[in-house]
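Missing here: one protein chain of the complex. Every other protein chain is in place.
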Amino acid sequence: MSWAWGAIVFWLLAWAANHFVAKRWPRARWARFFVPALFGITLLILWEGIVRGLEVSPVILPAPSMIAVRFAEATGVLWEDFAQTILKGALSGYLIGCGAAVLVAVLIDRSPFLQRGLLPVGNFVAALPIVGIAPILVMWFGFDWHSKAAVVVVMVFFPVLVNMVAGLKATDHLQRDLMATYSASYLQSLVKLRLPAAMPFLFNGLKIATTLALIGAIVAEFFGSPTRGMGFRISTAVGQLDMPLVWSEIAVAALAGTGFYGLVALIEKAVTFWHPSQRAGGH
Amino acid sequence: MTAIPVIEAEALDLTFQTNDGPIHALKDVNLTIGKGEFVSFIGPSGCGKTTFLRCIAALEHPTGGTLRVNGMTPDEARQARSYGYVFQAAGLYPWRTIAGNVKLPLEIMGYPRAEMNARVEKVLELVDLAGFGKKFPWQLSGGMQQRASIARALAFDADILLMDEPFGALDEIVRDHLNEELLKLWARTEKTIGFVTHSIPEAVYLSTKIVVMSPRPGRITDVIESTLPKERPLDIRDTPEFLEIAHRVREGLRAGHAYDE
Amino acid sequence: MTAIPVIEAEALDLTFQTNDGPIHALKDVNLTIGKGEFVSFIGPSGCGKTTFLRCIAALEHPTGGTLRVNGMTPDEARQARSYGYVFQAAGLYPWRTIAGNVKLPLEIMGYPRAEMNARVEKVLELVDLAGFGKKFPWQLSGGMQQRASIARALAFDADILLMDEPFGALDEIVRDHLNEELLKLWARTEKTIGFVTHSIPEAVYLSTKIVVMSPRPGRITDVIESTLPKERPLDIRDTPEFLEIAHRVREGLRAGHAYDE
Amino acid sequence: EDVTLQLKWVTQAQFAGYYVAQEKGFYGEEGLNVTILPGGPDISPTQVMAGGGADVTVDWMPSALAAREKGLPLVNIAQPFKSSGMMLTCLKESGVTSPEDFKGKTLGVWFGGNEYPFLSWMSTLGIATDGSEGGVEVLKQGFNVDPLLQKQAACISTMTYNEYWQVIDAGISPDELITFKYEDEGVATLEDGLYVLEQNLADPAFEAKMVKFVRASMKGWKYAEENPDEAAMIVLENDETGAQTETHQKRMMGEIAKLTAGSNGALDEADYARTVKILMAGGSDPVISSEPTGAWTHAISDKALQ
Partner (left out) sequence: MTKSILPVLTVLAAIVAVWYLAAVWLNSQWVYDQAARAGTEVGFSEMVAQTMAQERPVLPAPHQVAAGLWDGLAGQKVTSKRSLVWHGWITLSATLSGFALGTAAGLLLAVGIVHSRAMDMSVMPWAIASQTVPILAIAPMVIVVLASIGVKGLLPKAIIAAYLSFFPVLVGMVKGLRAPDAMQLDLLSTYNASGSDTFWKLRLPSSMPYLFASLKVGIAASLVGAIVAELPAGASAGLGARLLSGSYYGQTIQIWAALFAAALLAAVLVALVGLIERVSLKRMGIAR
């Protein structure tokens, strides 16, 4: 019990510390890492304290310390699964899906007819739950990572398409009129106006797609896989009551997802440096 | 001044269809602008000045009457790249530097690289922005942005320059300076200029012809041919001739307004 | 005119920290404004006029010097709801009607309902927008929106009215009209007014004191006390006295500029 | 008295005895109010037990013993299934004729606690399952028999009472198939038994409740064996997904009856010993590493069946 109370006290102290840091150094670079890190550590300690304090069975919820130990032991397996699921399945699906979506968005951009027809249908398709699509795609594309990539393609395609189409429309009247007075060709106004203007929207879609890609690749493995991969490992480890391994895999997923998201956000910052949302704090 | 007509509007009519019902923005507008003229449009807010300029540049299409530019339709004239247009707002592309923005029309029209750079430098100097080429638009004040957009329109050789309140956001001194520069440029290049302004002295100082408009539906109520000489020092603004024209413009404007003091 | 001082700035300094390095926006600004004065600020774009007004309204905080408003700090004065502020852009809330926008400060300050409605009606009339109360902002032209924002600042009883180029987007006739109305209002209410403008005649016509500023860092280069009477018909603008003051302002402005014709 | 039973899989004739006992009022007669929770691929009965979500669960012995080693002390209190229904079903055209031919082939295997019998079998055969040279390629088989139909695998795991018939229903005739029953290969492990947590068993009231429960359940099983069609219909009524078909369930009940035949509900010690031996035989990586103790008890079944 004292563990649980200790954790709660720590939580309150950390919260106060974060408040102080955030007030005192709101813009400092180190604070941007310190505050969320302390928050995360607090969550872990709270978790550890509650698990220990209430003596929760490790078969139900292992303590972070146990997970950390298992993680260290299983790095080989974790890496193999990471390579299979994320590097092969999620990444290739992400690249293909996003690439195709951008291409299709540019292609249908000239045809309002196609847009009016495709977007509602696209929204409908995007609403198809993956748990339904995944078995079908596994049936079509086989057990290995190709079917996982296919699931990812399906999942990321429409969010990116919708954002890109919106982005291509995001130029204002004035900007387009300017191109008109130059009598610019379609290609010229696409390259010099519409594509740059679409970037903030595109990156919105690309960021959403990162988490979707990860979830898609992992979940698809529940419906058939070779004997490696994060989804495979999670489902078998649950059967073996190896919860620390399950949580290690989840930790890998969360780390990879956050890293992937952060990477895309970084590229976004570089590409759309000019957008007001990236200039907050400047002028 | 009966030069070759560059812009000929005959019984021009334009009605916008909006969901509140139609808005009659231009009604029976007749106007001929000769080559090399400097024409100012003045009139209360919402009287259709911008709309008329946009019709000339083929950005709007009249719903009645005829409009010819260099003997062609406005659309054909646009394809011949006859226009430089300065919009009421600067409208710079935020992802391009100032130099990049000025270069934009040159890229589109396919100027050789060396000439592009020379031209960009020249026009930036003209509007007093030399040294700011590498900045991004949001790093400049509103007035500087507006000057950059003027530079952009001057960078290439359009016969017809259409300017919609280009100097609205500038202070009087800069404005005077740019007025003078504009006059010099006009004298040198013999461009035909259409110029919208709210300032009566500015209109009188710059123009060979002042078009007074009144709202709705937008009509031309007066066309005043300037009797001022082509050579105009700034202090011409204190001459009786100048004040006389300014008075006539003011009267024309006042007639279109609701309040009469 | 040695009235009770309402605004006292002493050695005011303001530096913005940006990622391109610091910008020294105001430097050693000393100014005293007495109760009931009408003070215009004029100066080239980017010289710190807006920044100074914002300091008075406690929207920026000076990095040096002292600033007192009604003997309090600007923050305390704001808490006492001493300010009406008209921004450079209209900034109406698009989800509120024009009347709703004007009512906004009254709601926040907790006026009784009946009085709110009476006040809204009165100020809308004052800016010639009677009958437009139920419209939404985007249904009005830019000039009308700007007038609505003026009405919003006039709706409640602030001692100090700060106006940042309120008439920039208006044509000369409307501008003249509103200038007159503003003078009447000022005479009637004895408010202290800080007013930014780019127009020399406007500054001279309205003010009891004209502050000329120069850029960077923004400093006050001249403070001109107007010798014009309090009662000012529009044609006072043709009197030699008026032109004399205007000339002095122009010279002060020119001194701050790079080009000397 | 309330009892919650966690099934190993979705509602189907595999669990007919419990549904029959429920519908026929056998539980009621004992004064029990039984809630039957269906399982599924996402439900791990052992985990549900650990979480206290059920009093008693239907599980396979390999998975229960593995859980016991992991620190979840499950105890077998009754064993309605005498024989194993598990087999590998192969397409003849894949060229598999005997277990020797598995090498180099792709085999579909269920995971999630159902992989132990397969792994034990392979290690007795000395065939590697880790994808190394000369071993078999193992696929994590999904929920259905598609891998065989799509020829993604040479063999897949099937149960005599369920998946095998799905293959047949899909239009493949029995003589195109070759099957390897675990029972025939001498690697049969005990399937559906009833398991409870050891610490609960210490409570006499709980023990008494389980006695009643096992007694009524076995009554249900015997009734189901004698009236397979009626039992199948009872199962069908209890299927909330509405996905089961009458023909399939009737056929399944017929097959299930073959597996329950020969069990009166008490665990046969010889079967237990065989299961443990197979599970421990797994070469370098056995399913369980040491002889379990206290993993079963006759205390309940003795009282229930006296």
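Just so it is clear, A, B, C and D label the chains in written order, and each chain counts residues from 1 on its own.
The rule is simple: a contact is a pair of C-beta atoms (placed from the backbone, for glycine too) under 8 Å apart; a residue touches a chain by one contact, two chains touch by 3 or more.
Here the structure is a predicted model, which means the values were calculated and not measured.
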{"item": "Displayed chains contacting the withheld chain", "value": "A, C, D"}
{"item": "Touching residue (missing chain; options C:I108, C:A130, C:L234 or C:A255)", "value": "C:I108"}
{"item": "Chain not shown: contacting residue from A:P58, A:G89 or A:P135", "value": "A:P135"}
{"item": "Residues of chain A (touch criterion as defined above) contacting the omitted chain", "value": "15, 18-19, 21-23, 26, 31-32, 35-36, 38-40, 43, 60-61, 113-118, 120-121, 123-133, 135-136, 139-140, 210-211, 214-215, 218-219, 222-223, 230-231, 234-235, 238, 243, 246, 249-250, 253-254, 256-258, 260-261"}
{"item": "On chain D, residues whose C-beta touches the chain left out of the figure", "value": "10-11, 37-44, 47-48, 50-53, 142-146, 149-150, 166, 169-173, 176, 239-244, 248"}
{"item": "In chain C, positions touching the absent partner", "value": "54, 57-59, 78-81, 83-85, 87, 89, 91, 93-97, 104-105, 107-109, 136, 138"}
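Everything that follows uses one rule, which is that only the chains that are shown with their structure count from here on.
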{"item": "Chain closest to the middle, measuring from C-alpha centroids that were averaged per chain", "value": "A"}
{"item": "Interchain centroid distance [CA atoms averaged], chain C/chain D, Å", "value": "84"}
{"item": "Averaged-CA centre spacing for the pair chain C and chain A, given as whole angstrom", "value": "49"}
{"item": "Rounded Å distance between chain A and chain D, as computed from the means of their C-alpha atoms", "value": "39"}
{"item": "Where chain A touches two or more other chains at once, by residue number", "value": "282-283"}
{"item": "In chain C, residues with contacts to at least two other chains", "value": "none"}
{"item": "Residue numbers on chain C that touch chain B, as the complex places them", "value": "20, 42-46, 128, 139, 141-144, 168-174, 177, 198-200, 234, 250, 253-254, 257-259, 261"}
{"item": "Partner chain D, residues of chain A touching it in the complex", "value": "57-60, 135, 138-139, 142-143, 221-227, 232, 235-236, 238-242"}
{"item": "Contact footprint of chain B on chain A as seen in their complex", "value": "172, 174-175, 177-185, 188, 192-193, 196-197, 199, 272-276, 279, 282-283"}
